[in-house]
Each structure stands twice: as structure tokens, then as C-alpha cells.
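The structure that follows is given in the form of C-alpha cells.
Chains shown are a subset, placed as in the full complex.
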């Protein structure tokens, strides 16, 4: 508190002395949206409605929900990937500004949207259009995430000093590669829909592999 | 912990020595409500129900949801604006009291209400009454937000010392201008409903523009 008073007094004394704006509350708010969006994914799995509480029918319906289970797992994994990536990115970003704030809000809007295509994919697993819609939603999320990183890192605009350019470049590529894979999944729907869905389930595993920049970033 | 014990002992020794009540936990709780309300907006977009899983029908229904997508985006943007504004406001407020606490609760109640008019606007985009209801809900939110600011800032009641009166005044105006624009959107529904909806979509962009008080407030 004292420091905040000191900051304001300093600002009044010398407006040019404006302190670097930290990212702590932005990170906390983002974590909140991530935690909520990832937990709401469960509503993509609708409780079966069984007439007369027939045991066999309930069992059949629970098995028939397998696309919803897979869809839940795939989205949980990819939102986890975005969360870890966002967390790592903000280990390298030293301060915020109005543009970064709004790019981050746009990114969070995409993350908060994901429960909708997840529910869609779980319900219409057999439909090409659901797969395309799902992949498109995640590609847009990835592209906005890339824009966030590009904005923060161009000319080391908002980064801590001394981050190797190799780290900046590879971090960017890792985001784009994910988006590219979802593009491949879209393309595959025109060839073999099952192959497409397998790709969707496998993409998060790519991010399980250690990366060459891991030693440079706190996890 | 030590400090809390010390505070209580000091209070017993001298009740007049009651320390200024800080705003940290109030801010954390508000951030929680903001993060949840903004993520729940997605439930305004209902998963389509398609008989016989007809591909064409699913595609048509996904396109037909465009008002729900726009409504989600407009609300996400304006709740973001309120969050950023709330965050900035509490950079200037040094302590809390019972009245501020309840004004803040009333404001959070309005924020938590927003998913309902959002869902309404997405479903009944073609209806004047949905637009009026949506705008009215956000105007009420803005007015309560203004009351919060007015209460805290009149006579510098709860502010850090030394904040220029220009900052206090402009911060208040920026809240009222938003409410005014939503009033314009209501008025426009009597003239041209499409124009009204365009205004609703544009209002958040106003807050993207840099403000003359930015250098005085941490973002």
C-alpha cells in the first residue's frame, strides 16, 4: 500500500516517471477464466434421459456418449496446453499496456468460447461440419494467441531484457504448429473423418514432449 | 499473521487506532465474480438440436446462431471494459468501508446479471424489446458503477491522497459516456433497429482508445 501511495505521489511530481505496469492482476484474471472455461466443458456431456428408468437403455446411452467423453478430454487437454503456454509466455513478459490487455481479452474470449464447439463435437461427432467448426475455433484461438506473443515480443517491446531471440522464435513456432495441425485435421475431414478425429485427439500429446526452450522458461 | 495480531492488540489498547481497511480481498472477490460472469456468457449460445443429425440442417443452424455469437462478443467486450475500469478505480481507492462494500456488491450483482440479457439478445436479436432490455441492464450497471466512484471520490473520501481532481472527474465522465451511448442505442431502436445493434457492437471499441488519464493510472 505504501508503495502505491508512493507511486501516485511520484507520478504527480513527475508524470514521466510512470512505473512499468506489471502483469500480476492480468495473469490472475486470465487464470480465473481458464479454470472456469475448462471446468464448464463438462456441460458438453448431457445427462441421459431414460424413459421408465430402463437399466439396459441407461447402459446403452452411457456407452453411446463416448464421443462426448472424447470431446471433453480433447478440449480439456488443449485448454491445458493454452493455459501452460499462457503461463510460460507471461514468465517472459515484463509489463502490460492497453494493447496487450485487449489482445489478452480477445484471447480469453476465444478460450471462453471453446465449451460451445466442444459440446457440438460431442453431440455431432459423426458430422463433418462439427469437426470443421471445432478445429476452426481452436485455430482462431491459436492465431490470437500468436498475435499476443508477436505484439509483446517484436523488438522486445514488453519482454524482460536479455531473453534470447531463439526462445522468442521457437515459442512463436510452437503456437503456430498447433494451429497448423488443426488445419490438417480440417483438411482430413474431406478424406477420412475418422483420421481427422484421431489427429484432434493426438495434437495435445505433441505438447507433452519436452521442448528445446524448456530450460529457458519456468514451468 | 504477526501484523494481524498486532492490529487486534493495538485496537484493544486504543480503539481509535483502527487501521485503514484495505481493499485487497474485496478486489479478489470482485475479480472472481467478473471471471465467472464473463465465462458463463457462453451459455447464451445454445447447442443446436438437429433431428436425424442432418448435415445441411446442422450447418444452417450454426450460421443462424450469428446473433448469439455477436451478442456473446459484445457482452464479453463490455464486461471486460467494466473489469478494466473496476481494476483502475481500485488503483485509486485506498480503503474500504461498509457503504463501499455494499455499493460494490450491488455493482457485482449487475455484472452477474448480464449473462441473462446476453442470452436474450442472442435469441431474440430481431426483437426491439430484447435490445431495450439489454441496453437497460448495462445502463443500470454503469449507473451503479458511477455511484461507487462518486461515493469513493467525493471530497476524496476513500482515495489515496494527491490524486488530481482532473483524474477523478474524467474517470467519472468515462463511465457516464458509456451509459449514454447505450441510451442512444435504445433511442435508435425506434428509428432503425439495425443501427441500434451496430452501436451496441461499437461501444466497447470506444474504450480501446487511449484516454487522457491513462498516464495517471496503472493499467
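Lettered A and B in written order, each chain numbered from 1.
By our rule, a residue touches a chain if its C-beta (ideal position, glycine included) is under 8 Å from a C-beta of that chain, and two chains touch if they have at least 3 such contacts.
Note that the structure is predicted; figures quoted are calculated from it, not measured.
Of the identical chains making up the complex, 2 are displayed, while the complete assembly in this file numbers 4 copies.
By our rule, only the chains that are shown with their structure count from here on.
Least-squares overlay of CA atoms from chain A onto chain B yields a rotation of 90° to the nearest 5. Averaged C-alpha coordinates give centres for chain A and chain B that are 24 Å from one another. Chain B makes touch with chain A in their complex at residues 22, 31-32, 34-36, 38-43, 45, 47-48, 50, 53, 55, 58-59, 62, 72-73, 76-77, 80, 83-84, 87, 91-92, 94, 160-164, 208, 210, 214-216, 218-219. Within the complex formed with chain B, the chain A residues making contact are 1, 4-5, 7-9, 11-12, 15, 18-19, 21, 25, 28-29, 32-33, 36-37, 40, 43, 96-98, 101-102, 105, 108-109, 112-113, 115-116, 119-120, 123-124, 126-130, 133.
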